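One structure, as structure tokens, below. Some questions next.
What you see is the complex with one protein chain gone and the rest in place.
Let's turn to chain A:
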Amino acid sequence: MAEVAENIQNIIKPENLVYQKSPVLTDKVMHYCPGCSHGVVHKIIAEVIDEMGIQEDTIGVSPVGCSVFAYNYIDIDWHEAAHGRAPAVATGVKRVFPNKFVFSYQGDGDLAAIGTAETMHAVNRGENIVMVFINNAIYGMTGGQMAPTTMVGQVTATTPHGRNVDLNGYPLKITELIAQLPGAAYVTRQSVQTPAAVRKTKKAIRKAFEVQANKKGTAFVEVVATCNSGWKISPVESNEWMEEHMFPFYPLGDLKDGEKEDPEALKMNV
């Protein structure tokens, strides 16, 4: 036993370090529930900012929702927006500071419900911003009510017998809607439930920031996420539930990869 402990001590040396907490993350302990996907996405964004060396040049816009305190965890400049208005605020920030990297970080209640208009119009204008959309199919912060993205049949606090399409409508695939808009440059849907998925999502967010650097248009990254507190199951079961029930309806992959439409090509002849 003593030998094992000694072996471990021999490995734990600075020169053998392969993975540590990103220096862009603050030391504040996150308020998220155990196993919440927000923590993983925060970490990925921090790592991308660190790898691109843009910590001094990045401005985040935090939403209303569980991730409202994102400004406490990632050590960059932040702006807090009114509920759903993060894309509008990000538009203003980007137009005033066109050389800064601007991203909004929003949940499904913020981006796909109260902020649908701002989301659609910001993308339709082809604003050079990154939008990170966390879709966990429920209103997590307020206690697990039905969101527009809630699955058909899913039990929530406001749909105790499961979401009924006749009464509550269909789940909203806002990422598919956004992919139709001419201002969108890069639209993708990812997840963070396995190490491989985390690596893919990191690549997607890195690419989104590069799209912004090249002024190609709006980059939109949806992350299909879990809310184990809202779903009332354990974090591990949440990942399984998400794979089983959400992935068939919200399939992963790139929906658009290019740049915004050329305005010259759309100009009418006069």
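Convention: contacts are C-beta pairs under 8 Å (C-beta built on N, C-alpha and C of every residue); 3 or more make two chains touch, one makes a residue touch a chain; residues count from 1.
One rule holds in what follows: contacts and distances are computed from a predicted model.
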**OP:** Between "ABC transporter permease", "Acyl-CoA reductase-like NAD-dependent aldehyde dehydrogenase", "2-oxoglutarate ferredoxin oxidoreductase subunit delta" or "Ger(X)C family spore germination protein", choose the name on the UniProt record of the chain that's been left out.
**Re:** "2-oxoglutarate ferredoxin oxidoreductase subunit delta"
Subject >> Touching the absent chain when the full complex is considered, from A:A2, A:L17 or A:L266 >> reply: A:L17
Original post:
Which listed residue (A:V192, A:I205 or A:M246) would be found touching the missing chain in the intact complex?
Top reply: A:V192
Original post:
Which chain A residues touch the hidden chain?
Top reply: 4, 7-8, 10-13, 16-22, 25, 29-30, 32-40, 43, 192-195, 198-199, 234-236, 239
